[in-house]
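A single protein chain has been removed from this complex, and every other one stays in its place.
Order of writing sets the labels: A and B. Residues in every chain begin at 1.
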Amino acid sequence: MIPAKFDYKPASSAEEAIALLAEYGDEAKIIAGGHSLLPLMKLRLANPEVLIDIGGINDLSFIEDKGDHIAVGALTRHRLVEQSDLLKEHIPLLAHTAGHVGDPQVRNRGTIGGSLCHGDPASDLPAVVLATRASLLITGPNGERKVEADDFFTDFWETAVAEDELLTEIQFPKFTGQEWSFQKFNRRAQDWAIVGCALQHSDNPGIGMINMGTTPVRASAAEAALKSGEANSDVADLADDGLSPPSDIHGQEDYRRHLSRVLLGRALDNS
Amino acid sequence: MSLVGARVVRKEDPNLISGRGQFVDDVKIAGTAHMVFVRSIEAHAQIKAIDVSAALECEGVIGVWTAENLELAPLPGVPGLERPTLAKEKVRFVGEAIAVVVAENSYAAADGAELVFVEYEPLGVVTSVNEAMADNAPLLYEAIGSNVVMEVPSPDEHQEIIDAAPHSVSMHIVNNRCAPAPMEPLVCLADYGPSGLTLWASFQAPHHLRNTVSSWLGIAQDQCRVITPDVGGGFGAKVNFTPELFIAPTLSKLLGRPIKYTQTRSECMTEMYHGRAQEQDVDIAFDDEGKILALRVMVYQDQGGYADPTGMGLPALTTTMAAGCYMIPNVSVAWKNIVTNTTPVAAYRGAGRPEASYLIERAIDQIAYSLEIDPVEVRRRNYIPTENFPYATHSEIAVYDSGNFAGCMDELLNIMDYDAIRDEQEKNREDPGKPLLGVGFASWLEIAGFGPPGSLEGFGHLGSWESVQVRIQPDGSAIIYTGASPHGQGTVTTFAQIASDYLGIEFDKISVRHGDTATIPQGIGTLGSRAVAVGGEGVKTASVKIVERAKQVAAHLLEANPEDLTVEDGNFSVKGTPAQTVSWAEVAWTSFRPLEIPEEMEPGSLDTTVLQQVPNFSFPSGAYGCVVEIDKETGDTRVRDMYLVDDCGTVISPMLAEGQVHGGVAQGIAQALYEEVKYDENGQPTTGTFVDYLIPAAPELPTFTSGRISTPTPNNTLGAKGIGESGSVGAPPAVINAVVDALRHLDVTHVDMPATPQKIWRILQGGAK
Partner (left out) sequence: MTFPIKITVNGKSHETEVDPRTLLVHFLREDCQLTGTHVGCDTSNCGACTVLLNGEAVKSCTVLTVQATNQEVQTVEGLAPPDGPYTPIQEGFRQEHGLQCGYCTPGMLMAGTALLNEIDNPSEEQIREHLEGNLCRCTGYEMIVRSIQWAAENPDGIPVEIGEGS
């Protein structure tokens, strides 16, 4: 399995990457760690004519304390997120979940930005972005703009990042509550979740669901019930409320609905 | 010190742990071109047109061939059901080769293949034996008029006995289709020069390939050399013929340059033969005590889109072994071979025997459920007693050689605390925080040591013996050449252990060579758990012969009687006078010097070849116990403990035997819980990569607890029965019996493999029983 031919354009800065995007338009794709894009290119499900490599933009790999939030550079690899003491202290859900993405080799290469920009509803980190109500900084030809987590995942494998833009930073508000949990149900440890859920329990609780729709989704009804102080089991029963999980060889819709309620229940009990 | 039975590190390992192994794709020859196939994306269709023009324009592409411009004989196969080497007019499964692109390198070949456009006219599709047997089902072979391509009825269905029995149970069992998926897919490299053909191939039986390819090409066998270097797993799937092995030599000859083919995993999942894919109707009749009165088995074997001789033989193996390790007075069997629009089916580790052990071990548990007798006790009441061997079964093929089935079960209950598990099971049922626990057993038995005359010929092999040549070198070291070409079994090590014992030469001075038809005597190959039971016996036979001759030389040098000599640790010495001794090195050196050997001897006579035969199959057996945990909420099912007692007779290398068991058990657990090749209603594979076909990794499998008893086979003098397939035969019924056991409080009596969490959840919801 070999990717189709492409022109390779390494970018040494975000500005250069954006200039290249402007030049090549929809013929171009951004590659960071490559762990979302390269498998698709090898299967020739993605055939970009130009590949803009942002992997060398070192100043997009950072984890910084910004007072009320932690800023994580889009090119920060999962491994660094998993091991970051700053994140373990202030956004433990994120650090923990990053340790469950793929397998160790994937975590050494894959980046948080790459994972989010892929917009895969089966992916782990988007659920954390939703649960933590993170903000995402997107840079384009007209400068920088900030998108809230709820507006980021727009359609199946589609995000708010336009073709001429680059995700540069994710801002995670510091978690002040005590309780959080990540639940992932799969057959093999290395697999995508059949269903998963990321929970942050605070005054404004957040619940992100994995593989429960065509995009990464929030369990809004359950969040509201949790906020209003309903019992855990009642909250868990609302896990799939308003959501439309897919049916595929790994799980039918009704099974996914059931799993979502079980996993949210466990998240609530474990948190 | 005897090395047979000793813990010995492998001779194979130094290369393989340092990156110096040589698999076919590691062989580089100057001037090699690469081929990539264009494969059918339709499961059943007429080919209307193939447009290769864009591919021919592609940079680096040398040529594109289809059945139109490349005259090819069909693949060797089943008469009347031959498979075209490149699809002609019609395709019968997704993945069937339609065209081949050759280019300067593999990247350009892949680019070219993307630019071949095939126009199809889709036909009706059948993806299961039921669909294929339905009235008005679309036909794969119109000329035959039915998708049932072979039918073997039962001479007696024992209906009266079943009707009259106090109890009987009927089951429909699905033995799920599996992909053998060796970690190395099929790779071949053909170099057809003016002096003949050399074909490197990732294959289990080099001479079988050599003989078949040379006759297919119409060249003499001496002009055709097959090399199987390091082979990255086979599991039965690298012993059958697929088009690549024939097209590479054809194009190499045509283009006058070496041609390499490296299968991708995606191709491998649809092109390499699948295994199992069998359905069965099983009736078992028994008395109030649980003694079996009659067993009736009807097998429906899915052959996929093309019938392979091994695939056609699978039901014969299943039905032969259907009675397992039990005395069953009346057994009747019948089968149908059925074609469907799926990947062809042939051997996968166990080939027909896992299907047999699964049906009889599931049936035994049905008796236990019906009569509310412990499943261990039901087994004990029906075992063939040890004094009944050799035991003639319902099948002419199977006369069980030896066994101690009750002894295996005794040992199993020694290494597992059955009572404690039952207690825990009871407590867990009541505790909402604990998983459901299930414990399952399998007293399995299989047919192995494929060696008696006639046993492999029916699958297309030249013979059923195995070749071993022992050649003493002038310095007293020995080289053993064998046709039992391994692919991970450790044959280089086990054969050297046997040879060391019987030659009296140190282990470190023995090499074992295999996998090259230019240097190895005509052999058969490694399949059917036969390497040690047949080839290993050959090593002993040849070694004993060599030692007899060597003693003549040694006696000449020592001026003693050959009968008075013993050989050990590299020296010949006179019994009773150990001071009188001559080294193997001296004997070996002398054996090449005409003036120094006894007059009646020829120089270089310490070299002998045997084609080892054995009089009967061997029948390895064992008792496995499995404990599963089922999450009450999600249905997630995991094997917590696996207890394994094997009886493979004499063990040559305990460590390697354990490794074989572990690997087979892993594949058995995988079949029971994780793996299934699936198709959608259009015959499109939905499990075509390792993303969706769930081969378990380390976190998914338990640590194994092993025990062993040894009942040697009388059919070879080593007493070794073979161990390669045992785990895959014994594990699936043990696991599923445990899964059903965990659900018995819900009156569940059967769960089809694989026991996925979703399936179990539906049962827990009160769905299918």
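In this section, contacts are C-beta pairs under 8 Å (C-beta built on N, C-alpha and C of every residue); 3 or more make two chains touch, one makes a residue touch a chain.
Predicted model only: the values in this text are computed from it and were never measured.
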Contact set of the excluded chain (shown chains only): A, B
Chain not shown: contacting residue from B:354, B:488, B:538 or B:625: B:488
Selected from B:198, B:264, B:320 or B:404 as touching the chain missing from the view: B:264
Residues of chain A (touch criterion as defined above) contacting the omitted chain: 1-8, 10, 31, 34-35, 38-39, 42-43, 51, 53, 55, 79, 102-106, 108-109, 188-190
In chain B, positions touching the absent partner: 1, 3, 5-10, 12-23, 25-26, 28, 107, 181-185, 230-233, 235, 262, 264-266, 487-490, 507, 654-656, 658-659, 662-667, 689-691, 695, 697-699, 701, 703-704, 727
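In this text, only the chains that are shown with their structure count from here on.
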Contact footprint of chain B on chain A as seen in their complex: 1-2, 4-5, 43-44, 185, 187-192, 249-252, 255, 258-259, 262
Residues of chain B touching chain A in the complex: 106-107, 110-111, 114, 264-266, 633-634, 636, 674, 678, 686-687, 691-692, 694, 696-697, 699-700, 756-758, 761-762
